[in-house]
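One chain of protein is taken out of this complex; the other chains stay put.
Lettered A, B and C in written order, each chain numbered from 1.
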Amino acid sequence: MTELIQIIVNGMANGALYALIALGLTLIYGVMNLSNFAQGEFAMIGAFGTYYFMQMHMNYLMAMILSLIVAGLIGFVIHILAFHPLRKSEPLNMMLSSLGVSVLLVNLSQYLFSPNPKVVSNSFSEDSIQAFGVFLSQQRILIVIVSLILCGFTYWLLERSKFGRSVRAASLDPDTATLYGIPTNRIAFITFVFGVALTGIAGGLTAPIYNVYPTMGISLTLKAFVVVVLGGMGNIPGAIMGGFIVGLIESFSAGYVSTAFQDVIVFSALFLVLIIKPEGILSKVQGEKV
Amino acid sequence: MTKTRLFYTAITILCIVCSIASLYIQNLYLLRVFILAAITAILALSVNILVGYTGQISLGHAGFFGIGAYMVGILNVNYHISFWLCMVIAVLFSGLMGLILGLPTTKLKGHFLGIATLGFGVIVNGVLNNWMQVTGGPQGIRDIESPTLFTIPLEYGNFFLGFIVACLSLLVLVIYLLIKSPIGRAWSCLKQDEITAYVTGIHVYRYKLLAFTISGSIAGFAGSLFAGYMTFISPDTFDLNQSISIITTVILGGSGTIAGPLLGTALLAFLNEWLRNFDELRLVIYGIILVAVIVFIPEGIYPFFKNKVISIFSKRKKASQPNTSIEPHAGKDAVNE
Amino acid sequence: MLKINQVVSGYGDIKVLKGISLHVNEGEIVGILGANGVGKTTLLKTISNLIKTREGTITYLGQEIQNSSPHKLISMGIAHVPQGRHIFSKMSVIENLQISMDHANKKSNGKDRLSYVFDLFPRLKERLKQLGGTLSGGEQQMLAIARALVAGPKLILLDEPSMGLAPLVVQSMFETIQQIAKDGTTILLVEQNAVAALEIVQRLYVMDMGRTVYESQQITNQELDKIKEVYLGMSVS
Partner (left out) sequence: MKRFKKMIFMMVSLLSILTVLLAGCSAPKGASESDSKKDSSGPLKVGLVTQLSGGGALYGNLMKQGAQLAVDQINEKGGVDGRKLKLLAEDDQANPSESVKVTQRMVSDENIDAWIGTLKSSDTITDIGITAKKDIPSFVPVAVADNVTDSGLNNVYRNVAKNSMQITEMVNYILKKQPHKKMAIIAENTDYGRNIVKIFSEQFEKGGRKITNKELYNVGQKDFNNQLTKIKASKPDSVLIAGLVAEGALIAKQAKQLGINQQLYSFGGFMGKQPMELGGSAVNNLIHTDYFVPTAKDEKTQSFVNDFNEKYGQIPDSYYSAATYDAVYLYADAVKKAGTSDPEKVNKVLHELKNEHTVMGDITFDKNGQAATRVWISQIQDGKQVGIYHAE
């Protein structure tokens, strides 16, 4: 019984993190129609930023905030150089460009910061809380809380604010959105920066539990893609939901089937969903994106 | 007609020259580079059938590549079946896998298809890595028999290169014929607009499945060649990076053309080796070049230069022959599609 | 109000508009008729700058607008109702309207405009919370026009409002359009349904091959028959 609860807790804790990364990915996909394979690299940037700012004797919170700004700025530059020129080109080209960006960022950071893992420790990172034999580290609790807050904020921003309306309109039908006064290019810019900054926060949050090293983003990107597809691409509640589902599938398959086949099972689940409900598990209204 | 014949003659001469030249390459390193490049070229051609001719994305082609290689490895080492028979089985089996993958995924589009095929690649890699009893797990399979073709031992790099160039030429020919056949026309039709294709009476689903099957079996063929050449295979070769590098090759070179993937392979193979001079910055530069090429030449290198050449030659003719090629981006601006 | 002078534009290598000229006066309903593929939709998109003008000028209220950003036009008073309606399908009716109001020039009287629109289309008021994609074709067209109107435009570019609608709906739609014009908004109407359009337009152009081939100042019955027969290929019975 304890084991079952622990498995669920593990899954939910990881799920919250996946949701956060997927959130950025799904936003960017929605507005730019870009499958951003460099998404995880922004988590890496956020994590490195957190590490180096903390080396300058800043506190964890400060370092995270600064590093999310850094992630956003780098995202801005990359958007100008690698994605903006391709906005009218085929989506496949943008995706490929993002792959190039990923290679570039990973290897550049390896060149600049060496491949050695760096350790970020804050006051939460060591201890965990315990209830009925179930353990959860404090840092993970922090991740869950921050992730839920950010997911909620993003949801509110999109659904309730004027800016969010513009973003949704631009993602549904860019040309018509333009006709009604929405500067779609600028919206794409802002969304991209916002999306990668969110992922940057995720990087800063995970730094204390996962350590910081150049290749840390790659597996996060893959997870985020699974989450996004499960939840329906460009669908915010779907991404949040999908995050938890992937986290749970992972922990259950590790707990009851095989740890070695964990990834195989996750991707098989993805396959099943794609076959049965290609538009994602949460989507209600059918209707293709233009 | 004369143009076509010229094309064939050029190709034939090129192949003959390559085959002969391959026998006289003294440098074993260059030989290895060429052979591996030729295998990559076959892979690129197979992905091109999906990406270039039918407009489907595949981010999991290393899966087929791996299935082909492992079929040969497993059958040859464990059951001592001759290499050539293994190869036939591998090609058929990976074609079958293509068909099976195609059954659910051909209904998907764009990014969804991309992620689904990516998932296929991850699943295959996971199975290769973990199904210890059959695939040997991370250790891979060693001591695969080096093939012998009519008493020519292909373990010598020169002969293998000659053989593989011949295979490649044959494949180019087959694909060329395929593209010019009704199948190819159906593909290009459904690539442009599936609904129109459907209305025109093309069985879209079936043609997509066919593309998946053919593409899978060609990748499997490349895999069996790889197994025969390396005589050692392990799951590391058939990972996501491999899938990504194949599709990168195709798109950089120019998808939807035959010369594009070949040119892409040649350039990337060259780039990869040349960049070794830059030590630690190697992959940084590689990334920059990748992004730069896509940003500046999104249509691919081959079509770009071809258009350049054509525009130089056709300046005189322009008055009499209006350019009727339809821009692929035209639809993007249009609100009504 | 709107003056188009020798405009050339198109997609990629293909020129669709080959030097078209026309003008719209304030308060008019001007129709542009023509067969499929002669460049009517392209013309509207060129006016609203979704497609770049390559040669020629577009003057709106004495100001050249061919180089301004497309998203600025709505605040200048030009609203474009695209062909096929293109409402935001996964957003509610009210959100569709809000989007347009967000970027309009005169924010102050947004409420008035909203109530004006609901007077015109009471149906929409009943469905405020419904997602755009779930509306019927006629309702979607209403929403598309309403969305243009809440921005408080001086000029509406209407692209094939009758497309895919039942004849009865078309009739009431055209009546509403007439009403809108009466209320002081200038309308440039592109239609294939010539019969219906001819009922309401005050002036019309016939397009062919990217040019205007016919311009009529006053529409008489005699002229109507001629237009129908010569330019629109309809037999007059």
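Basically, a residue touches a chain if its C-beta (ideal position, glycine included) is under 8 Å from a C-beta of that chain, and two chains touch if they have at least 3 such contacts.
In this text, all values refer to a predicted model and were calculated from it rather than measured experimentally.
The absent chain, not drawn in this view, touches the displayed chains A, B throughout the complex. Among B:162, B:228 or B:264, only B:162 touches the chain that is left out of the view. In the complete assembly, the contact with the undisplayed chain comes from A:209, out of A:157, A:209 or A:275. Interface with the hidden chain, as seen from chain A, comprises residues 2-3, 6-7, 10, 13-14, 106-107, 110, 114-117, 119, 121, 126-128, 130, 133, 135-137, 206, 209-211, 213, 215-216, 218-219, 250-251, 254-255, 259-260, 262-263.
By the touch definition given at the top, chain B reaches the unshown chain through residues 1, 4-5, 8-9, 11-12, 15-16, 19-20, 23-29, 32-33, 36, 129-130, 132, 137-140, 142, 150-152, 156-159, 162-163, 166, 169-170, 173, 177, 226, 230, 232-234, 236-237, 241, 273, 276, 279-280, 282-283.
Methods note: only the chains that are shown with their structure count from here on.
For this pair, chain A with chain B, the centres built from the Cα atoms lie 32 Å apart. Computed centre separation for the pair chain B/chain C is 49 angstrom, with centres defined by C-alpha atoms.
Here the spacing of chain A and chain C, counted between their Cα centres, is 42 Å.
Residue positions 50, 82, 86 of chain C are each in touch with at least two other chains. Within chain A, contacts with two or more other chains are made by residues 175-176, 290. For chain C in complex with chain A, the touching residues are 48, 50, 69-75, 79-80, 82, 86-91, 95, 98-100, 102-104, 131, 133-134, 147, 151. Residues of chain A touching chain C in their complex: 162, 165-166, 168-169, 172-173, 175-184, 285, 287, 290.
For chain B in complex with chain A, the residues that touch the partner chain are 51, 57, 104-105, 107-108, 110-112, 114-116, 118-120, 122-123, 126-127, 129-130, 240, 244, 247-248, 251-252, 280-284, 286-288, 290-291, 294-295, 298, 328-329, 332-335, 337.
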